[in-house]
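Missing here: one protein chain of the complex. Every other protein chain is in place.
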Amino acid sequence: MSLLNVKNLSVILATNDGPARAVRDLSFSLNKGETLGIVGESGCGKSMAALALMGLLPELSETRGEILLDEENLLDKTEAEMCRIRGNRLAMVFQEPMTSLNPVHTVGNQIMEPLQLHLGLSESAAREEALHLMDRVGIPNPEARIDNYPHQLSGGQRQRVMIAIALSCKPDVLIADEPTTALDVTIQDQILELIQNLVQEDGMALILISHDLGVISENTDNILVMYGGAAVEKGGTEQIFNELVHPYTQGLFAAMPKLGRARTMRLVTIPGTVPDLINLPAGCTFTDRCPIATDICRNTPPPLEEIEPRHAVACHHLQEARSRKTEELFS
Amino acid sequence: MSDTRSLSFLSRCRRSRSFMVGGIMTAFLLVCAAISLFWTPGSAYDITIANRFLPPSADHWLGTDRFGRDIASMLMTGTQNSIVVAVVAVSIGLSMGVSLGLLAAARRGWTEEIIMRLSDFSFAFPAILSAIMLTAIFGPGGVNSILAIGLYNIPVFARLTRGSANAIWAREFVMAARASGKGRLRITFEHILPNILSIIIVQATILFAIAILAEAALSYLGLGTQPPEPSWGRMLNEAQTLMFLDPMQAVYPGLAIATAVFGLNLLGDGLRDILDPRLSRKR
Partner (left out) sequence: MSVFIAKRVLTLIATLIGASMVIFLVMEILPGDPALVILGVDASDEAVRALTKELGLDRPPVERYWSWITGLLQGELGNSYAYKVPIWELIEGAMLITLPLAVMSIALSIVLALVIGLYAAANHNKAGDVTLMGISQLGISIPNFWLAILLIILFAIELRWLPAGGFPGWDEGILVCLKALLLPSLALATVVGAILARITRSSVLEVFREDYVRTARAKGLSQRATLWRHVLRNALIPVLTVTGIQFSALLTGTVVVENVFHIPGLGSLVLKAINNRDTIVVENVILLLATMVITVNFIVDILYAVVDPRLKAHDI
């Protein structure tokens, strides 16, 4: 039985212009010790899916489907029950380390908070543990840093503090939403490696969310590609990098800057913009930007079909998509 | 292009309830003042002791005061007074304050330091306090209260202008303009002022309301508009001595002040929503 099992998750946000279908029919499962990468452009619904897992969506929203953590549906839980799960069994690291820490409390107090809340540690025991956690996430000289305020720390260090907070109660699942996007390139790798190591040490499951296929490819076991609020392709990381099937995945891959590519070559972009979540097209959401779209794509939503065990793609033109050669992608 | 823009501006105006209600109330105020210039239901000046304390009637909509003057007419004529005081006071504050603020932002350095310290300092003397000082020197009167309120408005505008102008000076398009060799004066008028105009307009609306309040308070204390010129604050003062006799007389002028201020505040809120959606947008 998998640790986390998400079935047909849908999120509908109320906006001024009408309901927006931010996530549609998302299904995936995650085992203990596994890492799942969710990749897609900004606005594809990946962050909304993460917030839905945490039960932290904005007030005027609706979540449908099932989120089973150890066979228990989180969507059936009361708010008080969710408070006991959040930060304890499910934890999250956010994208913006600069603004994700409270400026008026010391970092030590912020790390101690979940320890006192969930583990019932005393003030002194929590402080001890906080020092230990700070050391574990690689903050030099924790004794001096623990009484610092967030503004006295660098962006990388603040993200380490965020990771310490998330890991404090040894959660079953850690969700990392673009944990390195706001950081300097040199620090990005350190932070990813840190997350990876800590997750492995504690044997927890990780959901790594990124727009960067490179980050995902190096750090995950499975990949889920999201577009317009829905999964367009999912499978094992190796499977997907062996054969990129969905035209959108191919586009993402082609748009990735690579070392060694001739300098004269222009960086490829996917033409067009992400779909409007309020007025979603009737058929495949990628139609308008897809190089191989036909009429059927416009009118009928494609089903998610397995093309090999565990590797599923939602496209009407699997045959044609699979026969596209890598060179074509760069034309 | 400009058509669609103005259209969306109008539709935004229509969508903002604060703006519509506030606008209508303010317009009502202006119309009252305009009508009172050539017509009032009775006389706001004629003292006819025989007519004192008449109850509301067709001739005297809200009755008469202890001198037999028509209260409705006094209220209408009082509108003129409030508007004139507020317009002049806000204009003084606006012209001086905005100029100083722009200067501070354009010159920085010592100029900015001096202007800002001075304006900090003037916060120690709120409108009524400075008005009391001025009246102590020049004696009570309408002009002095206008001056005092206007003086009080200068640092308010100066601080706001300087703060917002500094933010614009730091923007890329201003950098570009400076790089292309444009002078500070020219940049101020071409780029800075147009970009902070909406903030200034909103502030002016709110200070307009505050000016009406301050004038009423000064007139109430007998430091502002002098008799026989009708003014809302003065009417309240006169009505207070009659509280036991005819409490309604103390209600009308206050209602007039509250309506004017309420309308202007709403208008200001609405304008802020319309002119600067960033400030009011909800996530």
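General observations
The chains carry the letters A and B, assigned in the order they are written, with residues numbered from 1 in each.
Please note the rule applied: a contact is a pair of C-beta atoms (placed from the backbone, for glycine too) under 8 Å apart; a residue touches a chain by one contact, two chains touch by 3 or more.
What you see is a predicted model, and the numbers here were worked out from it, not measured in a lab.
Per the touch definition above, the residue from B:29, B:115 or B:236 contacting the chain not shown is B:236.
For the options A:4, A:69 or A:85, the residue in contact with the chain missing from this view is A:85.
Per the touch definition above, the residue from B:20, B:88 or B:133 contacting the chain not shown is B:133.
Among A:66, A:96, A:135 or A:218, only A:96 touches the chain left out of the display. Contacts to the hidden chain, counted on chain A, fall at residues 54, 56, 79-80, 83-88, 91-92, 94, 96, 99-105, 110, 113-114, 117-118, 149, 151-152, 162, 165-166.
Chain B residues in contact with the hidden partner, per the touch definition given at the top, are 120-121, 123-129, 132-133, 135-137, 209, 213, 216-217, 220-221, 223, 233, 236, 239-240, 243-244, 247, 250-251, 253-254, 257-259, 261-262, 265-266, 283.
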